[in-house]
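Mind looking over this structure? Questions follow.
The complex appears here minus one protein chain, its other protein chains still in place.
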Amino acid sequence: MIEFLKKHYEIVEKAPRLYKLQIESDKLVEILSSVSINSNFITLSQIACTDWIEDEVFALNYILTTKERDKNLMVEVRISRVHCSLPTLLNLYPQAQVMERDLHEMYGINFRGNDTLYDFALENWNEIPPLRREFDTLAYVNEHFDFRIGREDNKDVKAEVKRRKAQAKESKDGK
Amino acid sequence: MPENTQEGFIDQQKVLDNEEYSIKNTQSIIQKAVDWFRARSMFVLAYGTGCGAIEMPPIFTSRYDIERLGVVGVATPRQADILIVSGYCSYKTLKRVIRSYEQMNEPKYVIGLGSCTINGGMYWDSYNTIKKLDEYLPVDMYINGCMPRPEALIEGFVKLQDNIRNAKSEAGYIQYRENNAFYRANQEKIFGKNTTPTFEENFAGMNQ
Amino acid sequence: MENNDNRLIKIYHGPQHPGITGNMSMELDLLGETIKGARTHVGYLHRGFEKLIERRTIIQAFTIVCRICVPEPDPNEENFARAVEGLAGIEISQRAKYIRVMVLEMARLAAQMLWMGGQSGSIGLGVVGQWSVYDRDLILDLFEELTGGRVYHMYIYPGGVRRELPNGFLEKLAQLLDYLEGRLLAYDSIFFENSTFKKRAIGVGVVNRDEALKNGYVGQVLRGCGIERDVRRDNPYLVYDKLDFEIPTYEGCDVYSRALVRRGEMVESIKILRQVIAQMPSEGAIMQKLPKHRKFKLPKEDIYVATESARGEFGYYMAGDGSEFIRRMQVKGPSLIHGFTLLENLLVDEELSNVALIMNSLGICPPEMER
Partner (left out) sequence: MFLDSLAMIALAYIFGFLYYGLYRNISARVHGRFGPSLAQSFFDSIKLFLKENSTNFGWMFYAGPIIMMIGAITTLLFIPYLNGSEHLVGLSQYGNLILVLYLMVLEPLGNAMGIGSNGNPFGVMGITRGLTRLIGLELPFYIAAIGLMIANHSADIGVIMTNQSEGYNAFTHPLLFIGAFISFLGFMGKSPFDVVGAPQEVYSGPATEFSGKFFAIALSQSAIFSFAKLLLMVNLFLGGAQSLVELVAKTFVLFLVAVLVGNVYARFTTAQSVEFLVRVPTGIALVGLLFV
């Protein structure tokens, strides 16, 4: 169980019943298969990806759940943002197929061996994968749509507050 | 009638937005009767494009019972008079909504539900939802709110019936037919080459 | 994937179709009326939530979190609040915990009522939907009194809950529970015990029990296979470990078992709510003192939280980056695995008439698949 895993890997306890393990990307399949054989963590609940643009990496968290559904283990893999590619987990977990398909579309990560990485939620998307940090959704919206006249909240709040304060001050001074 | 261009239509819209502008339609008696029947019986195609779909079951069921007003749901666009666009439209949905709208038979009306159809609402900075529904489809009635309550929806239906019965505003489908270039241009702007078939293509066999 | 047999016809079941659970579509290859291949298509509801949340501070993000799952928004709020609390190290008061449990159970009850309408509508039994949506509306009325919102409540906020209970709220809730308990008998006779429903539902949509745990199925799908799993008990949050409730399970693995499981859950929800009313502390702050709007910053850490929604485990992964914005919040609803891994296989060799039935019994809700 968790004691067994702790013997072999450096497992951190993040919260009650939530553990974390950081591994290298080239050992991913090996370690996950060993975890699923040797421990109770048999299910893949989620593949969560975070874009750490300042470190130039994607951090992928494979969240595993036990057979009893009482503990969660986050297995973190860090891969380069530029040539992002990982082996697929399709053979271990069938549900990985749709999760990888989702991440492929949202981040452009290539999962080697998964041949179903076609369109998931978007249709005819030609821009940068939208969940990458460099994709600016506001700029995209401003370029492709125009807002209805009177939609005032499409403004930088800080600048607007400053402007109003200055305006109020001016009118006060004027009096 | 406005010119068949985008600028001409925008000018026309500005005029329509003006409070002082109101259509003084004179209905003949036959036309009045026809409009009365059209207002009294509405077949609704409730396209659940977004969250607004959750308030559809309450209004069609026993608490609010909109069937009292002659409003019933139908399954296919062919038989529907009213298209309810219930909530935000993503690109992918909008294409299907336009397709459904063009399959409907005239006279047809569109009800836009929720703030997101009016100005993007909560998703104003989302890359995948449209901001103004009336750029792509002629909307006859907007019901605002996030979500609009069932009472608001019923009020919207009553107002629309009133508009139809007394010919208070020019129906959207006429605008769609006459200013098709405007709508087409907007649709093509976001869909590119993947736009739905043109109005003429859809209606090629109509007058044979 | 593609089926090139020219005896097959391909139809798109949805997105505009009365038999589909929301705005999604199934691409079906049909031989006569037998399905030979099924593929799920989503994306009709994609709003890019996870992108929008990256651009919003916590209170701004909080208002859009509940929109992820429309029929039952509260587990999302609870997940979001608990993830933020976990990252920021906030402990909430006992009273707030009880109020949250109350809101979550009321939402579960409302969601099951709506589900009942959908499930019965899928087999042409419209009368159940008419009744149950009315009963759901009574719960929504209470929600409106408590939170100000009918469908979206925006009530469970990091640090507690946003408003004090109105006067006499618990008494009203107790009355409503008595009413709903009586109504369940009416639903029994017209829906759960209806001979035609039994005929349609028993032996339809049978899930393979052996792969259920491994493939990550959750909620009623597991419990309908006789596997007793519930986040509320296995991985308890709030005060669920102090409450006494059972987890209904049935062995059939089919649509009917899942329906009975939901019925059992309604009974359990009523039981839990009664205990909450009895045990709720009358004193105590409902909201912890929080940093100011722009000063509310999350550390560079990540966390995974899960809540039991009306359809199964709802998981959130959240990562902060030391600023007032959330770096990443990834949603995993119960529908993602059910809608793809399970449904695509379950529909093969089924009749076309059972598509809506099976989809409803799995509780598939598209907005949480694509966010």
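Just so it is clear, A, B and C label the chains in written order, and each chain counts residues from 1 on its own.
Heads up, the rule we're going with is that contacts are C-beta pairs under 8 Å (C-beta built on N, C-alpha and C of every residue); 3 or more make two chains touch, one makes a residue touch a chain.
The shown structure was predicted, so the numbers you read here are calculated from the model rather than taken from an experiment.
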Next on the checklist: According to the contact rule at the top, which chains on display are touched by the left-out chain?
Outcome noted: B, C
Item to check | Residue of B:V74, B:A152, B:A167 or B:A181 in touch with the missing chain, whole complex considered | outcome: B:V74
Item to check | Options C:N79, C:S93 or C:S122, residue touching the unrepresented chain | outcome: C:S122
Checklist entry - Residue-wise, where is chain C in contact with the chain that is not depicted? => result 9, 11, 17-19, 30, 32-33, 120-127, 130-131, 134, 190, 194, 196-197, 199-200, 351-356
Item to check | Residue numbers in chain B that touch the chain omitted from display | outcome: 34, 37-38, 40-41, 43, 61-62, 65, 67-70, 72, 74-76, 78-79, 81, 105-107, 203, 205-206, 208
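We adopt the following convention: only the chains that are shown with their structure count from here on.
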Checklist entry - Which word fits how the chains touch one another: line, ring, star, complete or other? => result complete
Checklist outcome for this item: In whole angstrom, the CA-centroid distance of chain A from chain B equals 38
Item to check | Touching two or more other chains - residues of chain C | outcome: 43, 46, 48, 51-52, 55
Item to check | Sites on chain A at which at least two other chains make contact | outcome: 121-123, 130, 135, 137-138
Item to check | Residues on chain C engaged by chain B in the complex (per definition of touch) | outcome: 15-18, 22-23, 43-48, 51-52, 55, 63-64, 67, 70-71, 114, 117, 129-131, 133-134, 137, 150-152, 367
Checklist outcome for this item: Residue positions on chain A within touch of chain B in the complex are 121-124, 127, 130, 135, 137-138, 140-141, 144-148, 150-151, 153-154
Item to check | Interfacial residue positions of chain A with respect to chain C in the complex | outcome: 14-15, 17-18, 42-46, 48-52, 59, 61, 63, 65, 67-72, 74, 93-95, 97-99, 106, 116, 119-123, 130-131, 133, 135, 137-138
